[in-house]
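The complex appears here minus one protein chain, its other protein chains still in place.
And now, chain A:
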C-alpha cells in the first residue's frame, strides 16, 4: 500500500511541501474561519492569527495561473485537502464499486456546492456564522469557536468532515463529488494549455481508471493531472501534452474516432 502511495514520489514531495506551506491555513479555514465561505477575502478577516490573511491573494493568483497552464493539477499536486483525502482513501472499501453513471452524476454535486458558495459570498456578502477567535491556542480556540457558533456553522463543519471521512468508504469522496474549488477549477481547466491526454492508441481497457485514486481517466471529469496512471497504460496511450496543439503528435487524432471520444471535454 505504501509502495503504491509513494510510486509517484515527486508528487508526494510536492504535496508534503505544500502541506507545510498552506496546511495550517487549510485547518484554519475548516475549524476557525467564522465566515460562510472560507479561503476567500481573507485580507480583512478578524482572525489575525490565520496565515490566510497574508497568503490568500497570491495563492488564488497562483491557483488561477496553474489552472490555465496545468488544468486541475492544483488538486492533485498542491491541495492539502486532496492529500488528506488520498490518505483516507487508502483504506476505501468501496473502491471501483460505484457505477460509472452514479459516479458521473454525483460529480455534479461540486457544481451545486460551488453555486451555493458563490451565492453566499457574492449575494449574501459572506455572512459570519461564528464568533471569530481572533488569536489564541489553536485547539482551545477551536473549542471556543464551536461553543459559540451558530448551528449553521456547526452543520457546515460536520458536512465537510463527513464528506472527507466518506473517503474511507468511497475513494476521494469530497474531491470527486463536493469540493467547490475543484468544481471551479474543473470548469476553467477546459482552457488549460497542458495536461495528460489519451492518444489514438487508447483501447479503453480502463487500466488507468483502476489505477486512478479518483477513478477517472485522463482528460475526463475529475482528472487532477497527477500522472499516476501513465505507467499503468500498456499501449502507452497517455501523454503529457497540450490539447491546443494536437498536431504535435501524429498519434493523437482529435478530429475523429476513438481519441476524440476518449478526450471528450468534461461538460459536453
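The working rule: contacts are C-beta pairs under 8 Å (C-beta built on N, C-alpha and C of every residue); 3 or more make two chains touch, one makes a residue touch a chain; residues count from 1.
Definition applied: contacts and distances are computed from a predicted model.
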{"item": "Protein name (UniProt record) of the chain left out of view, among \"CoA protein activase\", \"Probable glycine dehydrogenase (decarboxylating) subunit 1\", \"NADH-quinone oxidoreductase subunit K\" or \"Molybdate transport system substrate-binding protein\"", "value": "\"Molybdate transport system substrate-binding protein\""}
{"item": "Contact partner of the left-out chain, one of A:144, A:169 or A:188", "value": "A:144"}
{"item": "Residue touching the undisplayed chain, where the options are A:132, A:183 or A:218", "value": "A:132"}
{"item": "Interface residues of chain A (partner: the chain not displayed)", "value": "35, 41, 43-46, 48, 125-128, 131-137, 140-141, 143-144, 147-148"}
